[in-house]
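Let's turn to chain A:
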Amino acid sequence: MKLRTGLLAATMAAAIAVAAPAQAKTFKYAFQGDLSSLDPHSLNESFLLATLGNVYEGLVLYGPNLEIMPGLAEEWKLLTPTTWEFKLRKGVKFHGGQDFTADDVIFSWQRTLSEGSDQKVRGGQIKNITKVDDHTIVVETPAPNPILVQDLPYLLIMDKEWSEENGATNATSAAGDNTGNYANLNANGTGPFMVESHKADVKTVFKKNEDYWKDIDGNVTEVEFTPIKEAPTRVAALISGELHMVYPVPVQDWERLDKAEGVKALTGPEARTIFIGFDQGRDELLYSNIKGKNPFKDQRVRAAFVHAVDLEAIKEKIMRGAATPTGLLAAPQINGFVESLNTPYAYDPEKSKALLAEAGYPDGFEVTLDCPNNRYVNDEKICQAVTSMLAKVGVKVDLLAQPKSKYFGKVLSTSGYDTSFYLLGWTPGSMDVENVLSSLIVCQDPENKKGMFNLGNYCNAKVDELTAAIGSETDQEKRNAMIAEAFKIVKDEVGYMPIHQQPLSWGVSDGAEVNQRADNGLDYRYVTVK
Partner candidate 1 sequence: MEQSLEKTRLQRIFGSDIWYSFTHNPTAIISALVTLGLIFAAIFAPWLAPHNPFDLASISIMDGNLPPAWSAGGDTNFLLGTDDQGRGVLSTILYGARISLLVGFSSVIFSMVVGIALGLVSGYVGGRTDALIMRIADIQLSFPAILIALLVDGVARGVIPSDMHTDISIYVLIFAIGISGWVQYARTVRGSTLVEKNKEYVQAARVIGIRPFTILRRHILPNVMGPVMVIATIHLAIAIITEATLSFLGVGVPPTTPSLGTLIRIGNEYLFSGDWWITIFPGITLVVLVLAVNLLGDWMRDALNPKLR
Partner candidate 2 sequence: MDLLNINNLRIEFPSRHGTVIAVDDVTLTVQPGEVLGVVGESGAGKSTIGNAVIGLLEPPGEMTGGHVFLKEQGIDTLSPEAKRKIRGRKIGMIFQDPLTSLDPLQTIEQQLVETINLHLKLGEKKSQARAVDLLRQVGIPDPENRIKNYPHQFSGGMRQRVVIALALCAEPEVIIADEPTTALDVSIQAQILELMRRLCKDKKVGMLIITHDMGVIADITDRVAVMYRGKLVEEGTTAKILGNPDHPYTQSLISAVPRPDVRLKRFPMVNYIEAEGERKKLLDLSTHWLGKARDYKAVQGPFISLKNLVMTFVTKPALLKHNRVTFNAVDDVSFDINEGEVFGLVGESGSGKSTVARMICSLYRPAAGEVNFLGTDLTKIKSEKERDYYRRQMQMIFQDPFSSLNGRMRVMDIIAEPIRFHKLAGSNREVEQIVTDLLDHVGLGAQAAVRFPHEFSGGQRQRISIARALATRPRFLICDEPTSALDVSIQAQILNLLKDLQEELGLTMLFISHDLPVIRQMCDRVGVMKQGKLVEVSATEDLFENPKAAYTRELLDLMPRLDSLSLEGLEVENT
């Protein structure tokens, strides 16, 4: 018996051994989510955009550290506060062999505004594009926009002819079969990699684009992407050597990865900030035992809450020391980050109790905390911890942790912000604080699509003013000052309870080297396989 199993083992091992060298220079990795579409305008979601960023390119690109660098545009300059001139790169060809010209840029911009596009917000930053010559364009913005370029890396450029040939002039919409579906299953970009085969949610294979317009640091000739939903399976796949890289890796598995030979955990702070918000808009909380008034309208109550939560403990125990406790809703990688305000509120249960008593809730009160359980790193566990910490100062929190579909279905504007107390995470799409302010902090204003994600409707006229100004201020000095002022107000009024910057948590085998970008995006340009 023993002998037989031994033998079996041997043959198996052999089988794997011979299988291995076959895929030299092929990079295999897995992510928890999947690549739902190949259409760069179909979904405004960071993983999709970051991944397609290897196939399609914008006028500008993200560098290894999210810095902006020239892409399909070689250089750009501000003509007037509302007009920019972009010089386009010459001699660039799409994978299909078509030349890249100004027309493609204009076409792609129009496409982002087409029916079914989920990039309308980005496209909306631009009022008009005029073609000067084949490689020069002038971009017009509705208002002075100092950070236009910040928004361009993910405005990905498609080829006009190709799209027209294949009836993909409109973005792929989820509503029924439209001809644009071609772009949903095929890709034709200018990027360093092209799509070899794509089966949604099963496997996507990328091949190197040999005549890419510039040399890349990486040596990978082929990339194989597989979605793996279950964390244990993902980690197992890495440790067993079937994949070069998987992410995210549960933070509690880092030790294990470092112990296991041939693999390591690659971590760093993500640009996403996790925070908890209070309903400060309604006169009575939807989910609380306090009737007739809204405790969260009282700044002392909000203060009591933030002082009751021990961010260090959450960091140590739940995030295994990986998170970065923060006092600001924007991460250091975000343009406009304010160092001085980033120190968290102090953990001080006594003070918190005192504040509650002062506010007239000596015995605390009840409130329901809405929490996703499959969106952010250990989101449900964080909520549990917060729940038990608040219990210690007498506040009874009912935790309602749900899958993200149900969670967002409940708390977002679609169902009228149906929440009293919620946990949310945010990465500004433009990597600029302006986005943070205008989405999370300014008063809700459906008409102008402002404060759409200010679920608790924290509202302060001064902050709104500043935000508007920041949006159009082109002088960095002044701008930063205004940013600092705005955030100062929010912090003093305890508008939110920032928790931490969640960690990037990748597992990488020694067989490969990758560059970990703060937006959790993987750029094949910087992948090397030994």
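The candidate set was assembled so that all candidates are chains of the complex that A comes from, given by their letters.
By definition in this document, a contact is a pair of C-beta atoms (placed from the backbone, for glycine too) under 8 Å apart; a residue touches a chain by one contact, two chains touch by 3 or more; residues count from 1.
Quick caveat, the model's predicted, so the values are computed rather than measured.
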item	value
Pick from 1 or 2, the complex member that touches chain A	1
Complex interface listing, chain A residues touching candidate 1	231-232, 235-236, 239, 250, 252-256, 286-287, 310, 313-314, 317-318, 368, 373-374, 380-381, 384-385, 387-389, 391-392, 397-403, 406, 410, 418
